[in-house]
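Just below is one structure, and these are the notes that go with it.
Up next is chain A:
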Amino acid sequence: MKKLAIALGLCIPAFAQAQTDPSDWAAVLESAKGQTVYWNAWGGSTTTNDFIAWVGKRVEEDFGITLEHVKLTDTADAVTRVISEKEAGKDMGGAIDLIWINGANFASMKGAGLLYGPFAEQLPNWAFVDTNGKTVQTDFTVPTDGYESPWAMAQVVFMYDTADISEPLTAMEAISTWAKANPGRFTFPQPPDFLGTTFLKQALVSLTDDPQRLAEPVSDADYDTVTEPLWAYIETLTPNLWRGGEVYPQTGPAQLQLIADNEIDLAISFSPGEATAAIANGQLPDTVRTSVLEGGTLGNASFVAIPYNSSATEGAMVVANFLLSPEAQLRAQDPAILGYGTVLDMDALSETDRAAFDALELGIATLSPSELGVVLPEPHPSWMTRIAEDWNSRYGAN
Partner candidate 1 sequence: MGRSLYIRWLAIAVLVIAACVLLSGLLGVVLPAFGIFPVLGRTEPSLLFLKSALSVAGVWRAMLLSLGTGLLATALACVTTFLLLAALTRQARFNRLLELAAPLLAVPHAAAAFGIAFVIAPAGWAVRLFANLAGFDRPPDVVILNDPLGLSLVLGLVAKEIPFLLLMAVAALSQTRPAQSAKIFSSLGYGHVTGWLKVIAPQVYRRIRLPIFAVLCFSVSVVDVAIILGPSTPPTLSVLITRFMSAPDISERLIGSALAVLQFGVLLIALFAWLLFERLSSLIFKTWIGRGIRNGGQLLANAAVILVFGQMLVLAAGIVSLVVWSFAGFWSFPDLWPDQLSAKNWTRFGPEALAVLGPTLAVATVSSAVSYGLALILLNGAQKYLGFIYLALLLPQVVFLPGIANLMLAMDIGASFWAVVSVHILFVLPYMVLALYGPFNGIDPRYRSIALGLGIHPFRVFLTVTLPMLLGPSLAALAIGFAVSVAQYLPTLLIGAGRVVTITTEAVALASGGDRRVIGLYGLVQTLAAVLPFGVAIILPTAVWHNRKGMQNG
Partner candidate 2 sequence: MGETLTVHALRISLDNRPLLDLDFQVPPSRILTIMGPSGSGKSTLLAWMTGHLSPAFTAKGRISLGDRDLTKVPPHLRHIGILFQDPLLFPHMSVGGNIAFGLRDPSDRDLAVRTALSQVDLDGFEIRDPETLSGGQKARVALMRALVAKPQALLLDEPFSKLDNALRDTVRRLVFERIKERGIPAVLVTHDEGDALAAGGPVITLG
């Protein structure tokens, strides 16, 4: 086996090409031609998969790049891979060229020096990005420093079935009161699942007396005080959850199935357009609508980053740049396709592009930008880790 492996190892071409300076875009395009870019992205959403396949088709046509979508169950799998490669001293020719990433995974990879960059702000299409109105230069309060490039905006919304809930629940307290009157009809993905932890963060942000405090790293000194309202809330809510809080859905999309099975009537989502797309795909009943909270809901951006040892750095940058193009952003925002919020600044766009964005139908269950209301910033990633752990010892291991 070993002999075989060595013999075959020799057949693999050495990836020894110099990385091109991102500000020399013509040179980047030149080197990118013919490269194969392995984009590691969560593969659980069929609509996203279709979108990525479309991106692949387009970059092939325009730039001669082959894009392979490596479908992950968890972004951490890609992080593990890069760590292993670094451990093995494989500083070139790594297996991953582009990662869909944000939050704690980004903080972790950036901190360990596993990312290539800075490159994001040198991308030609960066000029269209809305750097003032959208949190595209910090990721969960961590400065991106050009080590990742944004491609979609996300915001917390609640999906509810109008067949069972007539009026939207617009405050955390209202959700708890409703759950008390309708036990077993609400749940959230089990932390440390990303979306489940987001529910905890949303509750924390909405309920805490001092939201500003959350922008700073967590500290033992005031952790108990800051999170006290959150745990009081969860303590009241938990017995009224689906299955009495003994079982939780393991992922965000698993909630869609629960609504379709009429097991629950209310669920959290991080994509304002998800409900509309799911209705179109037959995953949700057409009675589902979305709502936000009065004090605002958490929002963040999805990014792509390039591992430090990518074997197609230029190709990866071209893909990142293409994702910022009005064409790609328009398609991503189309609720019939993906329904992701754009990261672009409408004022920076040409007349035709702006008109195209304006002409997009919102979709049956999607709120308009004004209805989506205030976007609250993400807390520092250390909060996320800490409250997920804390939740786990309180409720995840009875």
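The working rule: contacts are C-beta pairs under 8 Å (C-beta built on N, C-alpha and C of every residue); 3 or more make two chains touch, one makes a residue touch a chain; residues count from 1.
These made the cut because all candidates are chains of the complex that A comes from, given by their letters.
Quick caveat: nothing in here was measured; it's all calculated off a predicted structure.
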{"item": "Among 1 or 2, touch partner of chain A in the complex", "value": "1"}
{"item": "Chain A residues touching candidate 1 - in the complex, by the definition given at the top", "value": "1-2, 4-6, 8-9, 11-12, 38, 40, 42-46, 49-50, 68, 70-77, 79-81, 83-90, 93, 95-96, 103-105, 107-108, 112, 183-184, 190, 192, 242-251, 253-257, 260-263, 281-285, 381, 385, 392-393, 395-398"}
